[in-house]
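Handing you this structure, nothing more for now.
Every protein chain of the complex appears in place save one, which is left out.
Chain naming follows the written order as A and B, and within any one chain the residues start at number 1.
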Amino acid sequence: MAPVDPLQGKELLKGNVAIAEAAIRAGLQAYFGYPITPQTELLEHMSLRMPQLGRTFLQAESEVAAINMVYGAACAGVRVMTSSSGPGISLMQEGLSYIACSEVPVVIVDIMRGGPGLGNIQPTQADYNQLTKSAGHGDFHSIVLAPSSVQEAIDFTVLAFDLAEKYRTIVFVAGDGMIGQMMEPARLPPMQKVRTTRPDWALTGAKGREKNIITSLYLGGEVLESVNQRLQAKINRIRAEEVRYEEMLTDDADILVVAFGTTGRIAKTAIREARRQGVRVGLLRPITLFPFPFAPLDELSKRVKAILVVEMSAGQMVEDVRLGVWGRVPVHFYGRTGGVVPLPGEILDQILALAGRLDEPPSGELREFVGMSVSVS
Amino acid sequence: MEEQWVEQVVYQRPKSLSKVPTHYCPGCTHGLIHKLIGEVIDELGIRERTIAVAPVGCSVLLYNYFELDGAEAAHGRAPAMATGLKRVQPDKIVFTYQGDGDLASIGMAEIVWAATRGENITVFFINNAIYGMTGGQMAPTSLPGQVTRSSPMGRDVEMTGMPIRMAEMLAELPGASYVVRRSVHDIRTIKESKKAIRTAFRVQMAGAGFSLVEFLSSCPTNWGLTPYQSLDWIKQNMVPYYPLGDYKVADIVKDLK
Partner (left out) sequence: MQEEMIFSGFGGQGALFAGMVLAYAGMDSGKNVTWIPSYGPEMRGGTAHTTVIISDEEIGSPIVQRPSAALVLNNPSMEKYEPLVKEGGVLVYNSSLISITPRRTDIRYVPVPASDVANELGNVKMANMVALGALVTATGVLSLEAVIQALRDHLPESKHEMLEPNVQALRRGAELAEPVVA
């Protein structure tokens, strides 16, 4: 009989390192990046491991250069990624737009930090809009996966490569400083073999076949419109097929908390405590920020009496939630910004305050709460 | 004759420097270079019309340490920001202060074009052969074989190319008027650094074009050396690869003297 392994193969892993190693085991062939806190351990791990395995690691002179190196490698049809944080993602936007239009698969890790501007290096979720809606000029959306634990960071990194190739699209793994810096026991996937074949669209030399061209330049209006229609059709397929989310204690919930990533797990602590105090509250945790889980939200909004959105931002995902509930129930917001992480007690206070007012007749109107840390008023 | 004791001021903090402690690590020479710049600004009497543009790097808080108007640029973009500041107010003295990652990696395009245009700004380039602020990764100026957090087996020049000699390179650009390299590893080099800072500012004051002083500077924390060993490391390892000297002194600058 095999000895029982109490750890079940788990190791104590820091988020950044776990993501890097997961990507390597998913068959990553090339990494290009530029140091930025709080994701630097990811790049450092790559700098050691990739050359050891005979794979490509290069520290680019900037994120502008890094994303264009990633673009080139992706055109060659290899598994490639980069990682950064808000300021670097901003710099990559030009390249991202070109990549989206050219339809080459690329994985990008964003370990979000406080902003805007140079901001600070503490955790936030304020790149939500940037990643889900505006990661560059023109019409496109990328798939955005939001882990809330080190294990999920590993699993979603592996998934990201598969989705990127399935749809020939950009996939973001959207963590925050907490996910990047935290250590938790987690299990790494087995080492996959690096693929030796290349997709038939890749730029590998026109040997014995017609030449391949990868471009985002389409001068004619009709031509570019048809490209856009193709892109939109693909995005709609992603909307239909790739929604992921977690529900907790929603069956009998009067109050629904919507939160993702680190905030999602902090909200769980607050929700369990509120339950102990007799409040019927549950959680919807979007895992894909794009495509957003509109369908489950739609269902839940028919059953609950109020919704509380919690984010480490001044309110970005809350706009999608409002959109998704059709004004059926009041949508409240609680956010912290600047790298301040909401504590379970703060969220609990919001839930309890909301619970005390559920008897009030629903006004039917959207409730706007401007500013941060403002909510149930 | 009776001996007389007269109290005499032998040293004062330059007016251009703020009376605050800095955040630099013990033995780091950023602070020393700040002091030299402050002294020269005082001596030239230009404090009230000088504007500092800080980089992203260990000296990101530069404007806290100078009693001057100051701005904070995006990583590598200080020369562009300085260009804007200077073009709309040519009577001001504008300088940038940039690390090697900032100037020679991410901001290479910006520095080359500022020099090419002969922008009438002064650039202080702090070459410490490492990325200080992000915790010691390889810099464009890291030496061959140098072990850093992102070149754990030593900088492999087959893969990364050789370290860049910025002063030599920028001196080639017709727009550059004054480009020199100095160090701060002993009294003599410190004194020469100060003279170069003075000349660089005077070039700008005379409207004579782009001026740049490169300093070989220490980073004990990320080099893993003591402050004293660090100064020796500059002398033994950096100076041979980055020779000190004047790489471009345009005629217009010679005429200043």
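For this structure, a couple of remarks:
Convention: contacts are C-beta pairs under 8 Å (C-beta built on N, C-alpha and C of every residue); 3 or more make two chains touch, one makes a residue touch a chain.
In this text, all values refer to a predicted model and were calculated from it rather than measured experimentally.
Checked against the hidden chain, the listed residues A:47, A:181, A:250 or A:337 yield one contact partner: A:181.
The omitted chain makes contact with just one of the residues A:272, A:303 or A:328: A:272.
For chain A, the list of residues touching the undisplayed chain reads 6-7, 10, 12, 37-38, 121, 177-178, 181-185, 262, 265-270, 272, 341, 343-345.
Everything that follows uses one rule, which is that only the chains that are shown with their structure count from here on.
Per-chain CA centroids place chain A at a distance of 40 Å from chain B.
Every residue of chain A that touches chain B in the complex is listed here, in rising order: 34-37, 40, 43-44, 47-48, 51, 58-59, 61-62, 64, 87, 118. Considering their complex, residues 56, 60, 72, 74-76, 105-106, 108, 131, 134-135, 137-138, 140, 149-153, 159-160 of chain B touch chain A.
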